[in-house]
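Presenting chain A:
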Amino acid sequence: MVRQGFSAELDQLRLQVELMAVRVDQNLERMKEFLATGDIEVASLTVAADDGIDAMNLSLTERCHELLAREAPVASDLRFVMSVLRVLGELERVGDLALRVVKVGGEWTLVRSYPTTYDILVSMADTSVEQFRRALSAWSSQDLALADELARSGAVLDLANGQLVRELLELEGPSAVPAALHSLVIGKALDRIADHSAIIGSRLRYLLTGDPGHLAAEIR
Partner candidate 1 sequence: MAATAPHITTEMVQARLKGQKADVSGAIFKYLLWACLGVVLISLIALIYSVSGEGLEKLNARGLLNFMNAPFSIRPERTGVYQGIVGTVTSAVIVALVAFPLGVCAAIYLEEYASDNWFTRLVDVVTRNLAGVPAVVYGLLGLAIFVRGPLEGLTGGRSVLSAGLTLAVLALPIVIITSAEAIRAVPQSLREGGYGVGATRWEVTRTLVLPNALPAILTGTILALARALGEAAPLLLVGAKDSVFSGGDWGDLRGDFTALPSIITDWSTRPAENWNASTQAAILVTLAIVLGMNTVGILLRNRFDKKK
Partner candidate 2 sequence: MTTSEPTIVQRPVVAEQSAAGPANPAVVYETNDLAVFYGAFKAVRDVNINIHQHEITAFIGPSGCGKTTVLRCFNRMNDLIDIARVEGKLLYHGIDLYDRAVNPVEVRRRVGMVFQKPNPFPKSIYENIAYGPRLAGLAKKGSALDEIVEHSLRQAALWDEVKDRLNDSALGLSGGQQQRLCIGRALAVNPEVVLMDEPCSALDPIATGRIEDLMEEIKKRYTIIIVTHNMQQAARVSDRCAFFTTEVNEVSDTRTGMLVEYDTTDKMFSNPSDERTENYVTGRFG
């Protein structure tokens, strides 16, 4: 086999993306904990960890550019490098969304005080983090079946989202409005986390098959 150095670099890149995804996953875990307990310490840990994720995003993006310039990849190599760039973007977005949840901060008690909507949010968090973990597992195993399943499951939180909005409209009380606003922000963030995870699955599917139809589906 020829171009062993290049092959090794591509493998390294894949592992580094996985590592970044693991860090994002850790932050999602912290987000869930914050949602459960409202612990401000956990929130600040999340914020701090996000810096590391951003730094990784930057260095891996640069590495992709370097590979494109120096190695002139084609076919599956090119699809891989382009997909890594895409997935890095998605991971970074997921990281930001986790931040958005914990930035609720002290207002968490307000959100907590409305049990119906709060429960929906907790369940949405579970689903979206599970969705993200599927994406992480699909990427690390480069498995087409998982990727396919993931690509199709974009609408997994639609129901919960709808339910949340309906409940929020019913809220009453003096602090209903601020509580509703914060809950909505959290709900939207969780929904987007699931979306981005599905996109990761779509992109992995295109990477593995090279089928322009899959690319179209992803962009749509």
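For anyone wondering why these and not others, all candidates are chains of the complex that A comes from, given by their letters.
Here are some notes:
Just so it is clear, a contact is a pair of C-beta atoms (placed from the backbone, for glycine too) under 8 Å apart; a residue touches a chain by one contact, two chains touch by 3 or more; residues count from 1.
Since the model is a prediction, treat every value here as computed from it, not as a measurement.
Touch, as defined above, links chain A to just one of 1 or 2 in this complex, and that is 2. By the touch criterion stated above, chain A contacts candidate 2 in their complex at residues 1-3, 6-7, 72-79, 210-212.
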